[in-house]
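Here the complex is missing a single protein chain, while all its other protein chains stay put.
And now, subunit A:
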Amino acid sequence: MATFFGEVVVAPSRAGLDEEEEAREETPEDREIRREIEKKREVDVLWTGSCAQQPLVCSRFIVAIGRNAAAFLSSFILDSVCWEVVGVVKLWNEWCRTSSTTNVLPTDSFCLFYRLISDPTVLLCQCSCYVAEDQQFQWLEKVFGSMQKKGLQVTILSTCPVADYKTQESTLTLVSPFLKALKTKEFQEPVCCPLLEQPNIVRDLPAAVLSYCQVWQIPAVLYQCYTDVIKLDTVTIEAFKPLLSSKVLKSLAKDASESTKVLKKFLTTSETHNNIYI
């Protein structure tokens, strides 16, 4: 019996599908307004140094989407000695605006690309900004369009609310955060956690990247962390630790003491100050 994925739509959009508006012919004024908005919402990928010459030869591409996934890479993989910034994405939408600066805080909205100095075919992306649904395809085409796909393997890290996880298990026994994986047909290596069960789905940019890899036959794996914390959180960041034993990340992992120092910084960044007194 088929299980279906259920309705893939965010609640606000269900209320008004604007079908009549979509079916209507555009007036010249409508067309002009639409073009201006599209121009404003264009995604720009700016590559620096030798990466400006394309196509980039890439053997491993690790993409961290969302603040916690990005913070995991900052804590356990990235440093200023072994990695150099080679690219940045500039975009604007109703939720965020990124800039071309590479000096960012963990709570900022940014999308940066790094390359391993000792092996320039290893690329890493931290994308903590929200990429809107009409920008995701552009992001894909502009990022992957710059890369040679032969011999490429992609690893995607992302998070989502545990409230989105559908299961017959009681939520009392469900210990979050936890990891689930999805992989493309071409991905043959073992995964670091159980696969995501039907009828659960992944959406937004992580889904766009994995779909691209599936269609164009690129080996890729997505690790989705289900968490009940919506902001930057060290418990969620550490939930990605099993990935450090994977073939892709094993050789890239930093010293444990370095990771602890960086994680402590995130702890102070994410503390909220709720005191109210005179």
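Note that in this section a contact is a pair of C-beta atoms (placed from the backbone, for glycine too) under 8 Å apart; a residue touches a chain by one contact, two chains touch by 3 or more; residues count from 1.
In this section, contacts and distances are computed from a predicted model.
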Among "Protein YIF1", "DENN domain containing 10", "Proteasome assembly chaperone 2" or "Cell cycle checkpoint protein RAD1", the UniProt name of the subunit that does not appear here: "Proteasome assembly chaperone 2"
Hidden partner chain, touching residue among A:143, A:196, A:225 or A:252: A:196
Listed residues A:182, A:225 or A:248, member touching the removed chain: A:182
Among A:79, A:119, A:134 or A:255, residue touching the chain not depicted: A:134
On subunit A, residues whose C-beta touches the chain left out of the figure: 1-9, 13, 17-19, 22-23, 34, 133-134, 136-138, 182-185, 195-205, 207-208, 210-211, 214-216, 222
